[in-house]
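Here the complex is missing a single protein chain, while all its other protein chains stay put.
Letters A and B mark the chains in the order given here, with residues in each chain numbered from 1 onward.
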Amino acid sequence: MEYQDKQRYTRREFLRNLSLTTVAGMSIPLLSSCSKEEAEDFLQKHFHEMTREEKKVVIAKLEERYSRKYGKKFEISTKEAIPNTLWGYGLELSRCIGCRRCVYACVRENNNSRYKPQLHWIRVLRLKRGTLINLDDSEHYYDPPQVPEKGFLYLPVQCQHCEDPPCVKVCPVHATWKEPDGLVVVDYNWCIGCRYCIAACPYKGRVFNWAEPNIPPEEVNPSVHYLGNRPRMKCAVDKCTFCIQRVRNGRYPACVEACPTGTRKFGNLLDPDSEIRYIIDRKRAFRLKEDLNTEPKFYYFFET
Amino acid sequence: MPVVEEYMPPPMTEGMFPCSNCHATMEVNRKKRVLKEEHTDIKLHHAETMRWCLDCHDAKNRDKLRLYNGDLIDFTESYRLCGECHGNVYKDWKAGLHGKRVGYFAGPGKRTYYLCANCHNPHDPKFKPLKPEPPPYRPEENHDGISR
Partner (left out) sequence: MEKFRETLKETWHFYRRTLSLVARGSKAYYAWCLFLLAIIWVGLVYYLKQHNVGLVETNMTDQVSWGLYIANFTYLVGMAAAAVLLVIPSYIYSFKPIKEIVVLGELFAASSIVMAILFVMVDLGRLDRFWHMVPFIGLMHFPESLLAWDVLVLNGYLFLNLLIPVYLLVKFYYRKEPNWKFILPFILASVPWAVGIHTVTAFLYNGLAARPFWNASILAPRFLASALCSGPAIMIIIFQIIRKISAIKVEDRALFKIAELIAYAMFINLFLLSAELFKEYYSNTIHIAPLKYLFEGLHGHKQLVPWIWAAMAMNVIAFFLFLIPGTRKRLATLNLGCLLVIIGVWIEKGPGFVIPGFVPDPLGEIYVYIPNPLELMVSFGIWAVGLLVFTLLMKVAIPIEAGEFSHVSYVERSSRREEEDQAWRQGSFRKF
């Protein structure tokens, strides 16, 4: 009887030890697969919840990390929205020739991953003449020797910075929000990577860093904004920010400066003298998918 | 905040300006013709059935351009001449709508306007087709970075 007791006891002991070891054994590889950076950032607060001092500490940590990684001195701005501004964008469809200079200027300015994966914030669609609303027949991968091609027109699409953004509505952790100057931004350190916002965006403005971004160190742009073009990390969502690091200092976004035909316009919707207000007041302007009521701030227009 | 505006310099071929270096001592030949001895690289393709060189370039002073009312303007202000025929576009350009501006639209820096001539060759203004930048990787290729 006692021997059977002993057996029962040791078997229970054995099972208890086995289950504990298995749990520990499974959690160790899981925990050790977290990189040093992930461990450092684990308890970082949401951008809005940080005090001034905490923000300074975080910025210093990130600047040091980026400088170490890319060999250039980084300057991360946290400049807030200028009061009385609402940024709007204009794109003259009669002039876009589909050369994609804007796409690559954006990639260089905003430290996008170049390959594996390649992240483009702007996507230029080629549409047959006669269609403008149904994007289902668009061609994204056109590669002729010269543009523009006869019989086609070109429609570049990027984040439209909607006034009622569906992506902001659906984010479960408040990682993306609309700033007071109308820009929709992402706190890359708060995003959990659930990709609900990508499913919710009607303009495919958001892209996902499926792996750790690959940026050639010599091409890195070191003047960045915390909510804008600082180098991201794997599995965070990013998108066009209307070059927040430039516009809050009064500079044109990179795509506006890169366009060879002067198709792109930018300005403050609240300033009656701005270019964008001139467009809305005098030109025939429309916005994509207006029936979805997202109130985008990206106006497409024609010459007259 | 009003921003300082400046204009890009006009695109002159090396060594051509000031034109009066040659033309000050040359005779003026007002006959409409195709130039055979000099400036043969310029093929006029801009209302060439109705206009020719001396309708825009002042005959007596080649360093200046000639407006319709007889005023002479510098090459840095060539937009005034273009605007005489292309009034709608000129109005848009002045407002900052047509064409290109770079730099600062507000704040501490300057806004640099591109002149008409910076984008459009005045003798052959139609935009030439460009070679487009490469298309994005297709989604299948994007994962391993291998082009298929």
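What we mean here is this: a contact is a pair of C-beta atoms (placed from the backbone, for glycine too) under 8 Å apart; a residue touches a chain by one contact, two chains touch by 3 or more.
Remember, it's a predicted structure, so these values are computed and weren't measured experimentally.
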In the complete complex, the chain left out here touches which of the visible ones?
A, B
Quick one: say which of A:66, A:87 or A:190 touches the chain that got left out.
A:190
Option from B:15, B:70 or B:139 whose C-beta touches the chain left out:
B:139
If the hidden chain were put back, which of A:82, A:170 or A:220 would touch it?
A:170
Of A:159, A:207, A:224 or A:255, the residue touching the omitted chain is A:207
Tell me where the left-out chain touches chain A, residue by residue.
1-2, 5, 8, 11-12, 15-16, 26, 29-30, 33-34, 38, 42, 46, 49, 116-117, 123, 125, 134-138, 140, 157, 166, 169-175, 190-196, 198-204, 207-212, 234-236, 292-294
Please give every residue of chain B in contact with the chain that is not shown.
139-140, 142-143
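Definition applied: only the chains that are shown with their structure count from here on.
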Between chain A and chain B, what is the separation of their C-alpha centroids in Å?
37
Touching chain B in the complex: which residues of chain A?
97-101, 103-104, 115-118, 120, 123, 140-148, 210, 249-252, 256-257, 259-262, 265-268, 274-275, 278-279, 283, 304
Where on chain B does chain A make contact in their complex?
1, 3, 88, 95-109, 114, 119, 127, 129-138, 142-145
